[in-house]
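My questions all concern the structure below.
Omission of a single protein chain aside, the complex is shown with its protein chains in their original locations.
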Amino acid sequence: MKAMETFVTPTPSRVNYLNATYGLKSWLLTKDHKRIALLYLGSISFFFLIGGLYAMAIRIELLTPQADLLQSTTYNKVFTQHGIIMVFFFLIPSIPATLGNFLVPMMIGAKDLAFPRINLLSWYIYMLGGIVTIYALLAGGIDTGWTFYTPFSTSFSNSYVVAAGLGIFISGFSSILTGLNFIVTIHTMRAPGMTWFRMPLFIWSHYATSLVMILGTPVIAITILLLAFERLAHIGIFDPAAGGDPVLFQHLFWFYSHPAVYIMVLPGMGVVSELIANFSRKNIFGYSFVAFSSLAIAVFGFLVWGHHLFVASQSVYAGMIFSFLSFAVAIPSAIKVFNWTATLYKGSISYDTPMLYALGFIGLFTVGGMTGLFLAALAVDVHVSDTYFIVAHFHYIMVGGTLLAYLGGLHYWWPKISGRMYPEGWGRFSALVVFVGFNLTFLPQFVLGYMGMPRRYHVYPPEFQVLHVLSSAGASILGIGLLIPLLYLIWSMRYGKIAASNPWNLPGLEWQTSSPPPTENFELTPVVTWEAYEFAPAEEIQVVGKFRDTSVEEV
Amino acid sequence: MQTSWIPFVPPSASTLSGKVDALYFYLSGVTAFFVLLIFGVLIFFVIKYRRRSPYEIPRPIAGSHKLEMLWSVIPFLIAMSMFAWGAQLYFQNRRPPTNAVEVYVVGKQWMWKIQHTTGQREINELHVPVGRRVKLIMTTEDVIHDFFIPAFRIKADVVPGRYTTQWFEATKPGTYHLFCAEYCGMNHSGMIGSVVVMEPTEFDNWLSGNTNQQSPAVAGQQLYQTLGCVSCHGATGEGGRGPALGGVFGSQVFLNNGQTVKADEAYIRESIVNPQAKLVNGFGPIMPTFQGQISEEQLVQVLAFIKSLPAQGSQTRPTAPSPAGSASAAPSPAVQPAGSK
Partner (left out) sequence: MPVRRKESRNKLAESYTIGHENEEHGHPALQHHFENMEQQREASTLGMWVFLVTEIMFFGGMFLAYTLYRSKYPEAFASASNHLDLKLGAINTVVLILSSFTMAMAVYSTQIGKRRNQIISLVLTLLLGITFLGIKAVEYHQKYVDHLIPGRLIPLRPFDASGVHLLPGAAKQNVEMFYWIYFAMTGMHAVHMIIGIGLISVILFLSWRGRYGPEYHNPVEVSGLYWHFVDIVWIFLFPLLYLLGRHLEH
C-alpha cells in the first residue's frame, strides 16, 4: 500500500526480539517486556489447562445425581481448586500480563515499561506463588471453596488452607507490581504527540485495571494473612467464641474480590474496543465515553462488595445501599456495549477470527451483565444466591467475556508477537465451536439455579439431571473448541505463513514496526500526529521519525 | 400470582413466591429484550456493513452526545425500577412479622435440628401449617450454613455466635425441598431435607401425634436449674445477686456504661456466653461465662424459657405452653437466694 511506504519501518528484519539473543539465560533473565509477556503466556496456558482439567472432572461427576466418580471430599477439593487456579492464576493475570505487557509500551511508543526488572520480578513472583499453590494441590488439596469462608476454613477444614493461601498471597504481589508498572509507564513514557486522548482504548482499560490492582490486591493480601494467623495461632479475629466475627472475613474478602472481577473484565473490554474499531476500520463511537466508563467501572467497583452478603446477615439498610450501587455500576458497562455496537454502523466489517471473538464477547457479556441485574435486585438475589444461577452469571462474564476477549486478542496480535499468521479457517471454526459449546454449557445453569439447584453440590435431586447432562455435553464441546487453537497456534509458530509488519493494515502504533518487533520496539522514536483509530486515507498519514539522540531538541 | 404452571420455576408455595417470580419475569423480559436487541443489531450491522473491497475506509463518526445521554439515562431508569421493586419486596420480607409462630433451627455439620415451641423436634424436616406465619430463629453449632427453601423463595445464612431470622407464610400443602446453601464441608450436598406444609387440621393431628417431647421452654427450665442460673437470678426470674429475668425479653436494658440496649435473642445469648460484655447497671462482673458448657441447642432452650418468664409481680407461674397436655414437670422453685438486691 502506498501509505505504508511513507513510514520509516524496517522490512521484515532478520533481527527481532525473538532471535536477538539466544539461550535459556537470555529468556529467564530478560528485561524485554515482550519476552516477559511470552514467559507469562506459557505459564498462564499451563495453569489454564490444570483449571480446565478440574472443570472436566466437575462436569463429568455432575452427569449423574449420585456421587459415582468422585467422593465428597475429592469433589470439594476439585471445585475449590478449579476456582483458585482459574481466578488467581489464569483470569487475573491473563490479558494484562500477556497482551498488556507486550503491547502497552508499543501502543504508546515507548521502548519498554518503566521498570523492566520489576516486570521480570513480577513473573518470578507469579511462578513462585504458582509453585506453592501446586504444592498445596499435590500435598492433599484444599476444600474450602475459593472463597475460604470462616470459620470452616480456619477451624474445621483439614486441608492445606495455609499453603494455598500463601500461594495466592505471593501471586498477589505479581499483580500489584504489574499494575504499578503500567500506571507509571502510561503517565510518564508516552511518545511525543501521544496525548491521553490519542491513546488506544486498550491503554485506557489497562490503566483502569491497574488502579484496581494496586488498590484492591493489598487488601486480599492482609485478609489471607489474617486467615492464616487465625488458622495457625487462633487469634480469634473471626471466631465468635473469642469475641471475633466470621462475617468480617466475608467483608474483607469481597472488598478485594469484587473489584477483582473488574480486573478480569476491564482488559477484555479494552481488547474488544481494539478489535471492533480495527475490524470495522472506524474509530470507536464515543471514544471518551468508553474511556471514562472504564474509570467509572474501576471506581464504582470498589463500592459494591456487600452484594455478596445480602443473605449473610448483613443489615437491611446496608443491603439497600449496595443494591443501588450495584445497579449503578452496570450503567458504564451498558454504555460500552452500545458504543461498540454503534461503531459497527456504516463500518467496513471483516469476518476475521478476532472479530468473531469480539462479537461473541459483546453478545455473551450482555447476557452476563443483564443477569447481574437479577443479582443486584435484592428479593431475587435472596432466592438465587448460592445456586447455579450465580455460577452461570459469572461464567458468562469470565468465559463468555474475558476468555473470548483473550482469545480474540491473541489471534489479532499473533502476527505481531510471533511473526506468523494463524490458519484463518481453523480460527473461525474454533470460534464458532467455542460459542456454541459455551452457551450449551451455561445457559441451562440459569434455569437450574432458579429451580433451586445449589452450588457446590455433587449429589443432587434427580429432577435436575436433564439440565446437568445438557450442561456437561456443552462443556465437552467447549473443551474441544478451546483445544484446537492451542494446537494450531503452536503449529503456526513453525509452519504458519510469515506475517508482514502490518498484516491487517491498521494505523495503531504497534503496527508501525516490524512483526516481530525489534527488541527496542521502534528504530526511531515515533512522533504521533494522528488520533486513535484514525483510518485517514493513505496519502494523509505521516510519521516523522526522530533519531534516538538526546542532543537533538525535543519536538 | 400462581406460577405453578410455568416450567423452569420451582413450586410456588408461599405468599412471597409469586411476588418474587413476578419480579423475575420482569427482569427476564427486560433481559430478553436487550439481548435480542443487541444480538439482532449486531447481526444486522455485521451483514449490512460487511467489507466489500479490501481498501475501503468508511467515514469516521466520532459520536453523539444525544445518543450517549439516551442510552445512559434509559438504562439507568430501568435499573432503578428494578432496584425499587427488588428493594421494596426485600424490605417487606425482612420486617419482623406480627403474629408469627416461632420455630428454632440449629444447623450443624451436616444436619438441621428443628424445634417447635410446642415441643416437637425434627431432624432435616420442618412441618408447618398452611396460612400461618412462621418465624425461624436460627443459629449454627459450628460453621456457616444456609437454610434454603426454594419453593418459598427464601434463604438466610446461619452464623455461629448469633441468631438470624427469616419468616414465611406457606400457601400450598405439599412437600418441598430444603437445602443447605452455604458450603460447609464434606457432606454439604447431603445437608438437605423437606419442608412439609399441611392443612391446619392435618397439622394439628401431626402435632398431637408428636407430643412425647418437652417443649424447649420446659427443657430450658431444667437447664436453668442444673446450670445454676437459679442461684443468682431466682427460680421464677425474680433476681437476686443477678438481675431479674422476668419480663426482660424485649425490654430496654440500662447498662453499666450508660448505654441502653434492647434485650433481644442476641443479647440474652451473649449474656450467657460473654456476661461481661454488657453488664446491667448496678451489677458487678460476677457472672461466670458458660461458653463451652452449653450447646447452641441448649442455649435456644434456655432462651425459650427466659422468654416465657412473666414480669415481676405477676401471679402466673411460669410454665411452657403445651396444648396437648404433655407431661411437663414443673419443677419446684429453688430456695430463695440470701440477700436480695
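Here the chain labels run A and B in written order, and each chain numbers its own residues starting at 1.
Quick note on the criterion: a residue touches a chain if its C-beta (ideal position, glycine included) is under 8 Å from a C-beta of that chain, and two chains touch if they have at least 3 such contacts.
Fair warning: this is a prediction, and the values are worked out from it, not measured in the lab.
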Across A:Leu69, A:Met127, A:Met189 or A:Leu303, the one contacting the chain not displayed is A:Met189
Taking the entire complex into account, which one of B:Gln92, B:Thr226, B:Gln276 or B:Ser295 touches the absent chain?
B:Gln276
Could you tell which one of A:Asn16, A:Thr217 or A:Ser326 touches the chain left off the display?
A:Thr217
Just to verify: which one of A:Leu248, A:Val299 or A:Ile484 makes contact with the chain not shown?
A:Leu248
Would you indicate which residue among A:Leu18, A:Leu226 or A:Ala342 is in contact with the undisplayed chain?
A:Leu226
Applying the definition given at the start, please give the residues of chain A touching the unseen chain.
110-116, 176, 180-181, 183-185, 187-189, 214-219, 221-223, 226, 229, 233-237, 242-245, 248, 252, 520, 525, 548-551
Could you list which residues of chain B touch the chain missing from the display?
256-257, 274, 276-277, 279, 285
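FYI, only the chains that are shown with their structure count from here on.
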Could you state the distance in Å from the CA-based centre of chain A to that of chain B?
38
For the chain B and chain A complex, residues of the former touching the latter:
8-10, 19-20, 23-24, 27, 30-31, 34-35, 38-39, 41-42, 45-46, 49-52, 55-64, 67-68, 71-72, 75-76, 79-80, 82-83, 85-87, 89-91, 93-94, 109, 142-144, 146, 148, 150-151, 153-157, 159-162, 164, 177, 179-190, 192, 273-274, 291-292
Per the touch rule, the chain A residues reaching chain B in their complex are 1, 67, 72-73, 76, 143-145, 147, 149, 151-152, 155-157, 240-241, 243, 245-247, 280-283, 285-289, 311-313, 316, 319-320, 323-324, 327-328, 330-331, 334-335, 337-339, 341-342, 344-351, 359, 362-363, 366-367, 370-371, 373-374, 376-383, 385-387, 447, 450-452, 454-461, 533-537
